[in-house]
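Working notes for the structure below.
Only one protein chain is missing; all other protein chains are in place.
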Amino acid sequence: MTESERPVAGAKARILVVDDSSLVRLYCRDVLEKAGFEVEQAINGIEAMEKVLEQTFDLVIVDVNMPRMDGFSFIRVLRGSASHVATLPALVVTTEAGPHDREEARAAGANFYLMKPVSESDLLRHVAVLTGAPQ
Amino acid sequence: MPFIKRGASSTDKAPDSKADGGAESHLAALHSPDAEVRWTAARALGGVAAAVPALAAALGSEQVPRVREAIMTALMRVGDEASVRALVPCLRSEDAGQRSAAVEALQSLPGAVAPFMTALLADGDADVRIMATELARNMAPEDATRVLSGLLEKESHPNVCAAAVEVLAEVGTRDAVPALQACAARFAGVPFLPFAISTTIARISSIES
Partner (left out) sequence: MSFDDSKRYFIDRRLAERIAATGSGSFQSYFAMLRSDADHEIEHLVNAFTVNETYFYREDHQLRCMTAHLLGDLLRRKPDREAIRIWSIPCSTGEEPYSIAMWLMENWSEVDKYNIEIVASDIDTRALKAAAEGVYGARALMRLSHDMIERYFARIDEAQVRIDPGLRESVQFTRANLIDGQDMARYRDFDIVFCRNVLIYFDDASRRIAAENLYDCLRPGGYICLGHSETMSRISPLFSVCRFPEAIVYQRPEATDDGK
């Protein structure tokens, strides 16, 4: 992220959490809001795409295992979209950890991936890096 | 006005007579080298109980995703034990789309899936166990609670527990609370799961009258 793209000091970075699990969304929202981020939620890839087109986000956190459109597909679609959306940083959350999944995450265009269960500290650390916020 | 009325179909010919071939010809068509023919055959056999063995066999070898979908729909429409038996192996597919399709199909058959739940929830593969928890989503609350509580008592993988907790949040009854509490104690140090369990217990306890 270039200097000019960093969030303005004082402006809250906006994060979209995409996961079909309401508990995971709630967890992420609680953790991230406490840390000062603005959080929006989407329950599947389609809803996520609508929100990404309508609103500005600094980061999208995407679960890989979603029923209607898996996270990798969503990120591929994101990367293929109009410019401001295509460069949106994406953090994927996966349950598998094999090199194949890391490779697939990279190939799909994810910036980084986290494995479930996701700890608060891991989540915050990665979010800080990807939104350019001070750590 | 630029609008013209012509007819339901752009040509006026009668519906494709292939569709009237009867079950026999559709069964044969399941093996056609032409994907379009297989697609039509699978759709025509929807709900035909006698076709389940043929559909199951076709499902095993079908490569074209759209046709695989149609075969799964056809099996879903029969919805008996044999259909479930045909769909379960798809849970182990390498293809995420196929696994997801199988979960969706099986989820809609809570009655037929019930006899398979114990084995699926005890499967050696954690991912299969995770998918099996999803199958309880459309069960009667008492049944879902019973099978998932049983899982929680024995499960060692936190992600499988988290999946079960998620489903219980939606359909669990208060009978799930003891198993949930025990699970929270067992996994006190693990991220996310204690949060998920306490949220779920709160949800279950507050909604019921």
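Quick notes
Letters A and B name the chains as they come in the text, with residue numbers starting at 1 for each one.
What we mean here is this: a residue touches a chain if its C-beta (ideal position, glycine included) is under 8 Å from a C-beta of that chain, and two chains touch if they have at least 3 such contacts.
Treat the numbers as computed from the prediction; the structure is a model and nothing was measured.
Across B:A29, B:A86, B:L120 or B:M139, the single residue that touches the chain missing here is B:M139. Although one chain is not displayed, its contacts with chain B can still be listed: residues 1-11, 15-16, 19, 33-36, 43-44, 46, 63-70, 73, 76-77, 79, 97, 101, 104-105, 107-108, 110, 137-141, 170-173, 206-209.
Within the complete assembly, residues 44, 46-47, 49-50, 53, 68-69, 73, 77, 81 of chain A touch the chain that is not shown.
The rule is short, and it goes like this: only the chains that are shown with their structure count from here on.
Chain centres here are Cα means. That of chain A falls 27 Å from that of chain B. Put simply, chain B touches chain A in their complex at residues 96-97, 100, 103-104, 127, 130, 158-159, 162, 165-166, 169, 190-193, 195-196, 199-200. Across the interface of their complex, chain B is touched by residues 21-24, 26-27, 30, 65, 67-68, 70, 95-96, 116-120, 122 of chain A.
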